[in-house]
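What you see is the complex with one protein chain gone and the rest in place.
Moving on, here comes chain A:
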Amino acid sequence: MSEFIALRLREFRRLTQDGWLSLGFLVSILFLAFFIIFPLGKILSVSLSSEAVPVYQRLIAGRATWQVILNTLKMGLGTAFAGTLVGFLFAFVQVKLDVPLKKFFHLISLLPIISPPFAVSMSVIVLFGRSGLITKDLLGLRYDIYGLDGLILVLTISFFPVAYLTLLGMMRALDPSLEEAATSLGAGKWRVFRTVILPMLVPGIASSFLLLFVEALADLANPLLIGGNYTVLASRIYMSIIGEYDLNAGAVLSLILLVPTLLIYFIQHYWVSRHSYVSITGKPAGYSRPLQSKWVKWTLFTVCLLIAALIVLIYGFIFVGAIVKVWGINYELTLEHFRFVLLGYGSKAMTDTTLLSAIATPIASLMGILIAYLVVRRKFIGRNLVDFTSVLGLAVPGTVVGIGFILAFNKPILGGLVPKLTGTALIIILAYVVRSIPASVRSGVAAIYQFDPAMEEASSSLGASSATTFQRITMPLVRPAFLTGLIYSFTRSITSLSAIIFLVTPQWRIMTTQILNEAETGRFGNAAAYCVVLIAIVLTSIGLMYAVVGSTTGAERMIDI
């Protein structure tokens, strides 16, 4: 036992002997503890305290609660199913079919990742709503898009890229010789697909399904806009905070949302990945012969094309919305919406949001890489906990993060050492960082696993300290992942709504909440202009980050197939 303790102590002493690297580790770990563990703990303690008892009584008594939970589940399952299906289709077409437009399909599937919230919903409402351009004007239907069907449509479009990228990686990594082996043993094409390919992809499919389910549950923007009377947990939480000023109810509802979300997230994270037959290395395993059957090939291609066309229509239509007088009604051209965003009221939101995101981005990326390095390369007893906590920022729905932040930081803590943070720009930056770290950690972990630890050992053997090795060897080698982290962080930050919606104050205007204001009050034109500007900012920044950090990167490879 004492030997055990001595060993652990020795591990910890090693961690502290790395100069500024140790400082980085310390800061990162403290950050996780203080801005992830502490706020979540706060939600737990509030929602399990005696003050929360009346909330539970009210919730259990009210039939509406059960309806909300049921609604949430239906929405989650519907999105997970449809999104995985579309993602699978796009990945399959990409890897197994010899058809034109593959690069176009790939880029189209990346579009929703950088898209601001509300964009898809607004466009879909104007296109397919009660007085929609297509439903009413073109087809003469009286169709009500508000509710479950509309929600599943927009959520599927918003989140299928998650499934697509997961399955794309897996299908690429499938060894074609397995397929050839099955074929040479006499199996037909369909049988090979059913008995060899599909079973190998089951973990990927399961993992996509679970991730989409969680994403759908956590989404706030779309239920607010296109949900109509169809209330789900996320929008219910929003109402209890913004409409009813009831933090206790918010905390309790957060817990209800948090438990299944976390459960599923970690099933996905630990169980599914352990039952995976395919290891994703990023390198294609070989060249698989494209599917030959013309009939299957062109059917799948057509479906893919239709979906891609729908996405193009939706995003293109946002641009239309930004430059016409009254979107959906009066299609006279105007620049007044852009004037409002670029020069008028919106210009502060634009600069504020960009500034805060730009501050959060390098912090999140750097901490992400440090945590990844710590988790992959160092042995110490809290390693799994650090790993686990670092993904919490993404696993936990944004609304829950927001409420946790209010509960934790609405008064000075640690005896005034940390002042009250709510109402400041700092708390928004912190929320951005919390939301962005997981992606940086993931891409960092993947990158660090990719290169031989002997490289760092060689450096060490040549006399370099850990800090020097990290700076001269590790950092240059993970630069692509670092850039990917930067891009993800910036995109996530600037487009995030749910985590900061409860934290914004009039001093600092955030574009996503401005979009919500405009859209809720029916000024879709301004909202659309915001969306277009936001997309432009994201694309410009990605270009800038390439230029500054370098060009041979994973992100580039992701776009460049």
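By our rule, a contact is a pair of C-beta atoms (placed from the backbone, for glycine too) under 8 Å apart; a residue touches a chain by one contact, two chains touch by 3 or more; residues count from 1.
The rule is simple: contacts and distances are computed from a predicted model.
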item: Record-based protein name (UniProt) of the chain missing from this complex, from "Septum site-determining protein MinD", "Spermidine/putrescine import ATP-binding protein PotA", "Serine/threonine-protein kinase RsbT" or "Oxidoreductase"; value: "Spermidine/putrescine import ATP-binding protein PotA"
item: Omitted-chain contact residue, chosen from A:5, A:333, A:454 or A:547; value: A:454
item: Residue in contact with the excluded chain [from A:176, A:316 or A:476]; value: A:476
item: Interface with the undisplayed chain - residues on chain A; value: 10, 17, 452, 454-455, 457-466, 468, 472-473, 476-477
